[in-house]
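For this view, one protein chain was removed and the others were kept in their places.
Chain IDs A, B and C follow the sequence of writing; residue 1 opens each chain.
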Amino acid sequence: MELIPMEYYLVVSSIMFFAGIYGFITRKNLIAVLISVELVLTSTDINFAVFNRFLFPGHLEGMFFTLFSIGISAAETAVAIAIIINIYRNIKNVEVRNLKKLKD
Amino acid sequence: MEYTLFILILPLIGFLSLGLLGTRLKGKTAGYVGTALLAATAILAYITAWQYFSTPGVDGIRPTLIPLNWEWMRFTEHLHIDLGILLDPISVMMLVVISTVSLMVHIYSLGYMEGEKGFQRYYAFLGLFTFSMCGLVVATNIFQMYIFWELVGVSSYLLIGFYYTKPEAVAASKKAFIVTRFADMFFLIGILLLSYFTKTFDFGLLCSGEENLFASAAGKTFMGGAVLSWAMALIFIGAAGKSAMFPLHIWLPDAMEGPTPVSALIHAATMVVAGVYLVARLFPVYYFFTPEVLHGIAYVAAFTALYAAIVACVQTDIKRVLAFSTISQIGFMLVALGVSGMGTVEANGLESHEGLGYMASMFHLFTHAMFKALLFMGAGAIIHTVHSNEMSRMGGLRKQMPITHITFLVACLAIAGIPPFSGFFSKDEILTATFMFKPWLGVTMTFIAALTAFYMFRLYYNIFWGKPAQHDHPLHEAPSSMTSPLVFLALVTVVAGFIPFGKFVSSTGAAYIIHLDWKVALTSVIIALVSIFIAWKLYCKGSSKVPDKVAGFFGPLYTAAKHRFYIDEVYQFITHKIIFRCISQPLAWFDRHVIDGILNGIAWITCRGSLAFRWMQTGQLQSYALLLLCGCLLLLCIGLFR
Amino acid sequence: MDFSGFLMMRDEISLVALILILLLYDLFAPAKARKVFQPLACLLFVVQIVITLLPVSSLEAFGGMYQTTPAASLAKTLMSAGTLLVFLFSKKWIEEKHEIAQGEFYFLTLCTLLGMYFMVSAGHFLMFFIGIELASIPLSCLVSFSKKDGLSAEAGAKFILNAAFASGISLFGISLLYGGTGTLYFSDMPVALQGTPLQIAGMILFATGLFFKMSLIPYHSWTADVYQGAPTQVSAYLSVVSKTAAAVALFTIFIKVFGGMAASWRPVLYIIIILSITIANLFAIKQKNIKRFLAYSSISQAGYIVLGVVAASPQGLTGILYYMMVYMFANLAAFGVASLVERQCGNAEIASYNGLYKTNPWLSVLMMFAMFSLAGIPPFAGFFSKFFIFASAVQQGYYILVLIALLNTIISLFYYLLIVKAMFINPNESPLPRFRSDSYSRIAMVLCFFGIVLSGIVSFFYNKTNDMATESMEMCGLSRPKAVEETLDANPVPGQTLNTQGSTAMNATASWPSVLE
Partner (left out) sequence: MNLLSIFVVIPVLMLAGLFLSRTRQQARVISATGASLLLVAAVVLGVLFAAERHAGNTAEMLFTASAQWFPAWNIGYSVGVDGISVLMILLSAIIVFTGIFTSWNIDPLPKEYFMWFCLLSTGVFGFFISLDLFTMFMFYEVALIPMYLLIGVWGSGKKEYAAMKLTLMLMAGSALLMLGILGIYFGSGATSMNIMEIAQSSIPMALQKFFFPLTFIGFGVLGALFPFHTWSPDGHASAPTAVSMLHAGVLMKLGGYGCFRVAMFLMPEAANELAWIFLILTGISVVYGAFSACVQKDLKYINAYSSVSHCGLVLFALLMMNTTAMTGAIMQMLSHGLMTALFFALIGMIYGRTHTRDIREMGGLMKIMPFLGVAYVIAGLASLGLPGLSGFVAEMNVFVGSFQHSDTFHRVLTLIAVTSIVITAVYILRVIGKILYGPVQNQAHLKLTDAVWFERLPVVVLIIAIASIGLYPGWIAEWIHQALAPIVESLTVAAL
């Protein structure tokens, strides 16, 4: 069967990566920011998988790395959301612009 | 002759004992202790002189003895400061002069300073001075001389400032010290130069006339002048400072703020002639290697003598008159040295005629010390009674204080050069020497001699004749403790002229037979008599209007002279306006504002620096991420395209 | 199946055991037994520290996933010790504020500690990644530990999100490295590295995670905010323990894995050092809040530490470990005093230290010692650590870098003196009233006190560290990679003659075969 060449995957993952970064920097809402971080992490997972599959099909390091990283990012998200909820408890919204008490 | 050491030690003991536990002693006791010690010193000095001059030297040439010489501090293998005692005609003669005058002053002060506060301090300082002055004259090397030179300066500073609560006294002492110190700086530089080339401080070597000693300096010039000439000239500047040569003389008149006996001792008889002594000491070097400097000295001295004599004619403060006469007389001595040649020993073991000036100047130094001390003490006695230095407060004192009157008259005659008083002989020799050197200089000096006679008798008549001033307290003769030294010195002044001085002191050390040059002698005596006559005419009655007329006639010159030709003002200007205003204060300002300013500026910039980076800490969550990202990219670039 | 690997991991095992014990104890112990929870925790923890102290030789386990070296185990000991001190300082605070959550606090802290253990002795990027995440996720919980406090929550959010972002980038870097080399084992990677742009990019992106943890400029922005917002004890923990882990990991990975590409990471670190030290110092001058102040000071200290990495020699590793030990004592002392004062006067303003010496001489003396030690003033330990880390850099010929660092020490001295000035000189009619701190904090403070005073003058500490470091460098067969040497000879630092000479000087001294051949 005809394989999609590696570059295509990489393009996708890169787009995701930079989209994530862009989102992280521009979003106004903490949740949105969190989502963009997730994008970044996921894009790297794709990278690992792709590299493993195309360049070093011999073993499965990349794949395992992907699995672990997915798990970890899930944990990260959970904690982040918990904290965001806590923030919501304190200041009744999750707008980034309201998180400026600590500066200089 | 090791015992000569005690000539130094005894006064030093006096200084230390009186200085440390003086306050425990009663004033009088301190005085007696000091005087006793000084008497011992004087006796030792006489013994030394007798022993030295009685021993005949090898084929008639007086030897140079060095009984003691310790190495005190070693600089390099050649250069080391030794402390020692050098006995040769002039040093022995100086020892005699110093100890005598000092003893007289000690005795005199017992009366003069009676009841003064700080009697002990006074005698302690006198001891210190005598010690350092003796140390100066017996110096075996130029650096030892410099050491005692400084000590002398300090003791003079202390004594001038004896009445330290009097602002004028303080100012005067400061002035005296700083001016002489300024001169000493040149002296030191001169020493450095000389020693750099000759590799020695030792007088013996320097005066030996060794050509090769100065070989390394040969041909070396600095700003046109030969290095050696520079060195000797600088050394002379030092001498000029102490001996109050123009234009470094300004401290001497002010120094009269000190107690009068001190003026007699330091600023008339001994310290001020240190310069003359230094030149005499280095005479061979001057004569053989830098004759041009020697002649320069003569001209400077002649000018100073003239200047001082003119100024002396118009001063009204008797001590200042005497001060300026001192300056002028020292001028005479230095002229004599300057014009002198080096005598040569002739077949008959006597010295040839060229050495006349040298001998004459030493002779005059000797006689002048005596009669000038006498004059000052007399003035002191008068001031003691009248409580004032101003001529106007005096007049007709001859009745109240006969002894003072007579002795003072003797001294005046001596300084005026009237035979048979000592001044006549010595001054006559000087004039002869100058005529031998350059007739016109001789004429000038004769004229100055005439001026001398004039102002001295102006002084004399104003004090003892003229119409008496009113006094609310009875005037009386000074106590015997003060008059006895006067009498003694008067006697010395009378007889000193007949000492065959040349037999003892001469440029080579061989005996020199003094024979009067009748032309010179007669002219000088006549001129002196004439000027005395003028003085008599003008001031004897005290009612004559002529002086004012004369003053009016000389208008500007008179006022100028009265203000000592504004030399002090010039100094004031230089020191305060230039040194302080234009150097010190700007420097201080520079230090406070520029250098500190730079430092504070650096500190300030550092503190402000943090504001330059505040944008990093907006508190905005994402701006942090952005910063992180940018940093990351920057580093990427560095890593990739390093 | 071979369990010897586990035996090698006794540090980690003991720690896990401790964690589990405490967790279960916290869950099931009866209410009054929970009173002694904290003493018990500290006691057990001491035991764990003793276990880490046992000598280890450097070994690999699980096919190189895990490796331990004397240096690594020393680092672990240090981290544990630091954590213990933090616990001692926070005892009172927990009891007062979070009586109910004391178990969580210990559990979370120890979890992060475990993560750091893994960071230090990882042999594989996956291992390392797990470690760093394990170290940072619970930390974010700790940062936002005091739930009622808005600032704490804000700090937490800033921390977790930035951390996630950084780890994302770092992960991306790892993926690039994987793509470039095809392996993730530390031991296999060097052979596959030729310094292609891809690999360099991977390396630098990967390093982001570490730099972020060490809070080096420009990865530092979160630091001050988080330190200020987080509970003081947590800030202390952040400033000391996680920095140690990151620093040691940085050294190990950069030498072991990227040693061949030193030519490309050296200038990067060069820039980072200069930026961190200078800018952090400039920031610190202006601070009014003691915690922010300490945050910036810790950033600049981190900058000094990286000097050891640049030196890339056993002395460098020694320098890092020793510096960390000294820095731990001083910084924890400072934070401890800060936390006590904060609890008394309710704010963390530097102004509230004015005239402290009058009322609380001991606290102020300890604070002063800490400040002097941080500023590197003899006879306090800080002087020695600074001297040695500078020496290791000069030995490799980094004169200009060291000069800049040294000039920065003057700025740092200035702001440390400001604190001393506040306590001793500034007049204050109403200084903080005299108070007695609880016994646990006092124990901790005494420990710090002696640490500050003795760990420098008593050369045992340094020499022991040095032995361990050299030993571990030997055992891992890490000699200075060729590339480093070439670049060094290439770049015209004044007198690379010195390099050879310096090394000869070192030959004669260190038992370690010359760095330069």
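Note that in this section a contact is a pair of C-beta atoms (placed from the backbone, for glycine too) under 8 Å apart; a residue touches a chain by one contact, two chains touch by 3 or more.
Everything quoted here is computed from the prediction, not taken from an experiment.
> Among the chains included here, which ones are touched by the excluded chain in the whole complex?
B, C
> Among B:46, B:182 or B:303, exactly one should touch the missing chain; which is it?
Among B:46, B:182 or B:303, only B:182 touches the chain that is not shown.
> Which candidate, C:162, C:208, C:297 or C:315, sits in contact with the chain we can't see?
Touching the chain that is not displayed is residue C:315.
> Taking the entire complex into account, which one of C:117, C:335, C:388 or C:440 touches the absent chain?
C:388
> If I consider the whole complex, including the chain that's not displayed, which of B:36, B:530, B:583 or B:637 touches that chain?
B:583
> So which bits of chain C touch the chain we can't see?
315, 318, 372, 377-379, 383, 387-388, 390-391, 394-395, 399, 402-403, 406-407, 409-410, 413-414, 417, 420-421, 424-425, 459, 462-463, 466, 494-495, 497-498, 501-502, 504-505, 508-510
> List every residue of chain B that touches the chain not included in the displayed model.
Spelled out for chain B, the touching residues are 72-76, 79, 81, 143, 147-148, 150-151, 154, 161, 164-165, 167, 170-171, 173-174, 177-178, 181-182, 185, 188-189, 192-193, 195-196, 579-580, 583-585, 587-588, 591, 595-596, 599, 603.
To be clear about the criterion, only the chains that are shown with their structure count from here on.
> Write down the pair of chains with the top C-beta contact pair count.
A-C
> Let me have the rounded angstrom distance from the C-alpha centre of chain A over to the C-alpha centre of chain C, please.
Centre separation, chain A to chain C: 27 Å.
> Using Cα averages as centroids, what's the distance between chain B and chain C in whole Å?
Taking the mean C-alpha position of each chain, the two centres sit 78 Å apart.
> Give the residues of chain C touching no fewer than two other chains, as numbers and ranges.
157-158, 161, 165, 169, 224-225, 286
> What are the residues of chain B that contact at least two other chains?
617, 619, 621, 625, 629
> Show me the residue ranges of chain C that touch chain B in the complex, using the header's touch definition.
Contact set of chain C toward chain B: 157-158, 161-162, 165-166, 169, 197, 200-201, 203-205, 208, 212, 217-219, 221-222, 224-225, 263-265, 267-268, 271-272, 279, 282-286, 411, 414.
> What does chain A use to touch chain C in their complex?
Residues 17, 20-21, 24, 30, 33-34, 37, 40-41, 43-44, 47-48, 51-52, 55-56, 61-62, 64-65, 68-69, 72-73, 75-76, 79-80, 82-84, 86-87, 89-91, 99, 101-104.
> Per the contact definition, I'd like the list of chain C residues that touch chain A in the complex.
125-126, 129-130, 133, 137-138, 140-141, 144, 147-151, 153-158, 160-161, 164-165, 167-169, 171-172, 174-176, 178-179, 182-184, 224-225, 228-229, 286, 292
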